[in-house]
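Okay, handing you the structure first.
Complex shown without one protein chain; remaining protein chains in place.
Naming follows writing order (A and B), and every chain is counted from residue 1.
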Amino acid sequence: MEKKKFNPTITFIVAVLGSYIAFIVCMQQGIINNYISGIIVSILINVIMAVSLALVTGYLGELALGHAGFMAIGAYGAAITTMHLELPIYIEFPIGLMFGGMLAAIVGVIIGIPALRLRGDYLGIITLGFGEIIRIILNNMKITNGARGLSGIPSYSTFTITFFITAITIAILYKIINSRTGRAIVAIRDNEIATDCVGISTFYYKTLAFAIAAFFAGIAGGLYAHYHTVLVPSSFDFMQSIEILIIVVLGGMGNLFGTIIAAIVLCTMNEVLRSFSEYRMIAYSLVLIIMMICKAKNITFTSLKAKLTNKKGA
Amino acid sequence: MDYGTLFIQQIINGLHLGSIYALIALGYTMVYGIVRLINFAHGEIIMVGAYTSYIMMNVFGVNIVVALIAAVIVCSIFGVTIEKIAYKPLRNAPKMWALITAIGVSFFLQSTVMVIFGVNAIPYPTLFSDLIQVGSLQISQIMIVSLALALALMLSLELFIKKTRLGKAMRASSEDAEAAALMGISVDKTISTAFMIGSALAAIGGVLFAVAYPQIKPLMGVMPGLKAFIAAVLGGIGVIPGAMLGGFILGLIESLTKGFVSAFWPNATLWADAILFSVLIIVLLLKPSGILGKNVREKV
Partner (left out) sequence: MEALLEVSNISVSFGGIKPVDQFELHLQAGELVGLIGPNGAGKTTIFNLLTGVYTPSEGYIKLDGKTISNLKSYQIVQQGIARTFQNIRLFKSMSVIENVKVAFNNRLSYTLPDRLFNTPKYKAQEEWLHNEAMELLKIFDLQDDANEISMNLPYGKQRKLEIARALAVNPKLLLLDEPAAGMNPQETVELMNTIKLIRDKFNITILLIEHDMQLVMSICERLVVIEYGKIIAKGTPDEIKHNERVIAAYLGE
């Protein structure tokens, strides 16, 4: 207890405000142009997606391959709300985001109740299936304008709004993880039978984790819709889910901070590689394979350095 | 065409498509049975097989049989090499890490082929396209060739697994890899064999697929790969007859929704994949280990 030198809440608030001010100053000085600030908004949306999936995959330890489906529900839910409400932004945008998030959470519970009886790869496949079904439904509904998609969504997802929603999401997930709920969720990952045998309903906590993750994916979807202002169902396919999963696994299972870093690094890398056009995916995939092998073989910069210095010494 | 004939016609088409799915599903199931890895790159092996056969025929001017053999050889080498380079270092790592590596390999193969051959579809030579009329049914030669080839291969695989030493070793490894290793079975060898056979079958599946829809493109393996994987899960992953059964079920569902149900309900084609996934979900919920899968209980 005495070891704690700083209060996590204050540290977090200082870090958030500090980086916000830094960004704003950079923008006003022209160091960050519109193009880059747009990329930053995309990265922040991916951070929300990644930390929400981290709750299910990293902390609960369950493979979920349909996270983009919840994002899609949130995106369409929010976009349709703000397009139909004729209210000022500061009223209709929060309503839209909450509606999208809640809708995603409800679908998450409906899917979770049957699906969470399965474990491991089977849960992965079944969530993949549900994610694809969501996309196909969106592709065939009138209100979503089918495969042609929605356009003319108000452009509400500014840097400031996205930045603070991301910060709040991280804070909420951090608190959930460091509570009795979070303990129960990690316990399920570590040993499901033992969790049952200390009187915890594993089913309840799994469904809860699933619903919370779906809710924030829905919020991310709402931000996405009001950033891009156009929506097509094909943006939320299986590959989108995979990209988020990659971030979570690279960030370290059950490591919120690592997940955030991985989201930033991976999305930035994707943008930087864009200039290599067709070679981008080759580079990206090679980096992915090499990173996983290094992770498995426990090769890090420090261990490589140690090896090199050892050789010199010997 | 009356509805009865249409129905039978679509059953035939479904068996044709199903035989291809079954061949691909076998690779998924064999690999999963031994290393418990969803080999996402398996779909790309289909594509590599199709491209290899195309190059053989168009550049080297060989006939389809030689091209097919070349595709089998190339894909087997690919399969074994991928396992050695990308999966073996992760054998003792958490399963999700290996899954990400498999996805990485899949991206790598897709993007490399894209860089070399371009993103667009290339027409594939038309082969075995003569139609045989049986009453009012139309059966193309390729359907008969595909089905016959698939059935022959499945039968040989079943014999190989049941009768040969290596096949028995593979079965033992898939029951319990640790115990098999203790009994002196070389795990490396059985894993390599699984990847080799699986990739060879995927190559054949890829060529048959290319002949059936005479074109090839870098992303051509994604959907058949995903569907074959679903087929493997549906039938009970790790169980060889399950993969075949799952493949045929999937082929039949797809043909019937797209070709028969659409006669009454024009939108059926749009919902075909949703129907497929719904079947998968229902089966998994009723029988979590798939149709022919064994229920394994965790020992407390």
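Criterion: contacts are C-beta pairs under 8 Å (C-beta built on N, C-alpha and C of every residue); 3 or more make two chains touch, one makes a residue touch a chain.
Since we're looking at a predicted model, the values are computed, not measured.
When the omitted chain is restored, the residue from A:V16, A:L85, A:I172 or A:V287 that touches it is A:I172. Of the candidate positions A:M83, A:V186 or A:L273, contact with the unshown chain belongs to A:V186.
Of the options A:L97, A:A167, A:I200 or A:M281, the residue whose C-beta touches the omitted chain is A:I200. In the full complex, the hidden chain is touched by chain A at residues 172, 175-176, 179-181, 183-184, 186-187, 189-191, 193-202, 254.
Here is the rule we use: only the chains that are shown with their structure count from here on.
On the side of chain B, the complex with chain A involves touching residues 32, 36, 38, 86, 89-90, 92-101, 103-108, 110-112, 114-115, 226, 229-230, 233, 237, 267, 270-271, 273-274, 277-278, 280-281, 284-285, 288-289, 298, 300. Taken in their complex, chain A has these residues touching chain B: 57, 63, 114-115, 117-118, 120-122, 124-126, 129-130, 132-133, 136-137, 139-140, 193, 238, 242, 245-246, 249-250, 253, 278-282, 284-286, 288-289, 292-293, 295-297.
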